[in-house]
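Shown here is a partial selection of chains from the complex, left in place.
As written, the chains take the letters A, B and C, and residue 1 is the first residue of each chain.
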Amino acid sequence: MLKVNVYVTLKKEILDAQGLVIKKAIKQIGFDNVNEVRFGKFIQIEINDNNKSEEEIKKEIDYLSDKLLANPNIENYKYEIVRN
Amino acid sequence: MLKGRKPYFGILVFPGTNCEMDCYYVLNNLLKVNCKYIWHQETKDDDINAIIIPGGFSYGDYLRSGAIAKFSPVMSFVRDFAQNGGLVIGICNGFQILLEENLLPGAMLRNNTLKFICKYVNLKVEDADNPFTSNYNKGEIIKMPIRHNEGNYYIDENGLKKLKENNQILLRYCDENGNVNTDANPNGSVENIAGICNESRNVFGLMPHPEASCEKILGSDDGLNIFKSMIDFISKF
Amino acid sequence: MFDVEKEYKKLGLKYNEFLKIQEYLGRMPNYLELSIYSVMWSEHCSYKSSKALLKNFKTTGEYVLQGPGENAGVLDIGDNQAIVFKMESHNHPSAVEPYQGAATGIGGIIRDIFAMGARPICSLNSLRFGKLDEDEHQKYLFEMVVKGIGDYGNCMGIPTAGGEVYFDETYKGNCLVNAMSVGIVQKDKLIKSRAFGAGNYVVLIGSSTGRDGIHGATFASDELNEESESRRPSVQVGDPFMEKVVLEVCLELIDKNLILGLQDMGAAGITSSSVEMASKGNVGLDIDVAMVPLREASMLPYEIMISESQERMLALVEPSKLPEVKTICNKWNINCERIGIVNDSGLYRIFKGPELLGEIPVKSLTDGAPVYHHKFEKPKYFDDVCNFSLSEDDYLSLLNKYTYNEIFKKVISSPNICSKKWVWEQYDHMVQTNTVLLPGHDSAVIRVKDTKKAIAFSCDGNGRYCYLDPYKGAIIAVAETARNLACCGAVPMGLTDCLNFGTPEKPGIFWQFKNSIDGIIKACEVLEIPVISGNVSFYNESFGKAIYPTPIIGTAGLIKDVSNLIGMNFKDEEDIVILIGNDNDFKCSENDGMGGSEFMELFFNKVAGKCPDIDLSYEKTLDKLCVELINNGLVKSAHDVSTGGIAVTIAESCISGNIGAQINIDEKEKNLLKALYNENQSRIVISANKRNLKAIKNKCEGSQIAYLEIGTVGGKNFNINNKINIEINEIISLYNNTIEKIMSK
């Protein structure tokens, strides 16, 4: 079995309204040394291992992330593959 | 080839779409033109000569609004249809789907208020030289409701420049006197953009709901001219 | 082996109930059976404390097709159409997890509506929280509850077009979230939940079953205390997208005549839904837990049986129709499993594959549930609190501190008075394009396409009045909804209620409950409004302290011709403002209408005094008159006097019309503050063109309803006796922005 963790974040140049609100709230709680907060998505995918090569799997995940999980117009993604 | 025919609208239905009947009512009952629903699994339809992608929450708007709907089989039909010059209008969720499908440029972010917004807004018709807003006067101020979570239109600077060069911005949020300013921007959209078309001017996406403003009794009938413009365009030789 | 003696208590059963179970079974129950009894006999499912009293409601009438007893009540609106509605509480889940609690509350009540075969056309909600100022937790609850309601309803494409919100310390530890949903159906497509015909299948449609909400029904029937924190796993989460799909599937199945019965799954999941179906049809039922689609494979049979996973329905299906049913579910990509089969033994049997796990006589779970007649007694606070009234000195000292303008501004920007725009702008209240009177008016009005008709809805309940007098307070709640409808030209057809009270075992609480019910019965009788559905929520206490008794009433009215609709907004310069109705203000009556008023609470921090009086037959005449005036096109606006008194009523007509008014109130006989802010009942402020005054006056005289011209519409100022004189723009901004300001702080 394979686990893929995909992290999707808004591109730097895009105003992150959710991040801003969280930042404000964090400050309100009393942590005023916060600099920035960015809000993103975290998608865990469990795949039945089918003896694909790392290469192949990466290609698949890239495809998925580009087409579905992230919108390349506004978002970046990165991921990690965990084997167990 | 699409012109000069009797208008026949196809209204797409995805799981989670919820404005399809509102569109149907306007076309069928108020405007008395042919229309039918098209299930998202369909791959072709030879009857229709205009497509409406109505509002709602296709696939719950889970992940990102419009993101999952674009994988429905019907979308390749929509793509072909648009490429052949057919009229496609995406309203609210339909607009989001068109963006996700890259039939229109840009993307939708969450409203900068981080809240769902349901209210009437004023819109300025920025262009009347296209099949969707030809029945208005350029500069006219019209009233329609918005009802969305993610209507904060984003496009990068280059994209924006292109939109402007080609007069692709059709509607902007404004106040009742037609001023386009931050106070009149309900959701944070770039330059108050409420609706845009593609370069070939046959695909139109807008966040406000024209189908919900077609009768005085609902508070406005300003939306009617969107559909009438389309009908005129199709019927014309 | 489990220790049955220990377990029954943990499941919330009482000793005598435990004995009764043994008697029904003729043996010791096993854990599964015990669990099933415990959920079926919980207050939530069995109404064991309230059943005896609820029987006395008037439940029949001119429009009633279906009274209480089905998933929701049904009213005939003519043209082979009917409306279906019900209100329900989700207080405890919302107090613990406001977003999901409110969302699943909406999901639950909507399922009740389409379980009748109706398409939901409107939702309303009644909310109660503690005061917002300076209380982050109350703000959080308010924010999340509203978001939960919005997100669910918006995704479903059902307009949330009305409701009410109040803030009072009494709800601080126990907020109230009551939701009402309304549907419309062709009369011949109505479907019932009764199971019948041995051999017919019981089919589960919708979401898979997980561990969520286990013991939720018992949780709802318990007070909130420290322990509720640790029982948190019983919170369910909602999936509005799934529900939207389930809705479309169910309506398609009914439309194609593929199912014989339909029942939603709410509290106590598969157990209560299937047992209720069997009980109503006087049949037995075999359930196979092995057939239930699960989210976690390791679930135990009892967990499967009582799980409260959301977005599931049970359908009764003839075996030959099952393939077609499956085809439709497949088209929509959702689960559809035959989990049971009707038998004629009268027994409820639970299997896992071939293995019989439990066997219970169906009727022992429903009709055989215990019924309690709790003791009741006038509570101690009562005489004390009611023997209070503001003295003339009190008013004078207030006027020494504040000007009339300042007092008015404070009233109009009280969270209990000001606009709830912040709330309803988060609700899609326009989808389906039938909302012809947007939120902010006296009722939500939904037109019926292709007819001239419209249906109006109003929700109301005043906990303060009920605290001061549960009987009168409940009457006023019914009357207020009827009056709200009348202001929109609607004739009341029927109502639903949601009765929110403390712990029924406490005699003082049960006294409040009993008196409230008597009040509703009385009001329904005189106003001729039958009760067609409802819900009871007990144990609304936190740390031993009960909320004010808060019966909420939701009433539906019929508008014959929607083109007559006027709204509450003043329209044109020089129109005349007229007060019709109860003229006690301008005489000296014994009850000054200040008891339990917003004014008293706001400036004297007190909820005390006499609940306002009401004369029901006068109210009925007034409401009829108002509808007649509207239908005859004689008036341009109508708005009733309620919380905040006549000053607020007139101001709201100005605000919504964006126009001022010059008002002159005769102060000879009483002080102006009292005249402006008392909450005496049965009063409506209308506006009309001068040329219609004579006709209006004649009609009032004919009905023996007092008629009083009190001013003129127009200008940019809101002016009362030159003592209050404020620019209308300033009032609009106070009224519209108060909540937003508090919430964004």
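Simple rule for what comes next: a contact is a pair of C-beta atoms (placed from the backbone, for glycine too) under 8 Å apart; a residue touches a chain by one contact, two chains touch by 3 or more.
Keep in mind that this is a model prediction, so the values were computed, not measured.
K.L.:
Since only one instance of every chain type is displayed, give the whole complex's chain counts in label form.
P.N.:
Chain counts for the entire complex are A x2, B x1, C x1.
Definition applied: only the chains that are shown with their structure count from here on.
K.L.:
Which whole number of Å gives the spacing of the CA centres of chain A and chain B?
P.N.:
About 30 Å, centre to centre.
K.L.:
Averaging over Cα atoms per chain, report the distance between chain B and chain C in Å.
P.N.:
Those two chain centres are 36 Å apart.
K.L.:
Roughly how many whole angstrom separate the Cα centroids of chain A and chain C?
P.N.:
42
K.L.:
Give the residues of chain A touching no fewer than two other chains, as numbers and ranges.
P.N.:
Answer for chain A, listing residues that touch two or more other chains: there are none.
K.L.:
Give every residue of chain C touching chain B within the complex, in rising order.
P.N.:
Chain C reaches chain B through residues 147, 150-151, 154-157, 239-242, 244-245, 248, 331-333, 424-433, 435-436, 438, 447, 449-450, 562-563.
K.L.:
Contact residues on chain A for chain B in the complex?
P.N.:
Within the complex, chain A touches chain B at residues 10, 13-15, 17-18, 21, 41, 68-69, 71, 73-74.
K.L.:
Tell me, which parts of chain B touch chain C in their complex?
P.N.:
15-16, 18-19, 21-22, 25, 29, 41, 55-57, 59-62, 115-119, 145, 147, 149, 209, 211-212, 214-215, 217-219
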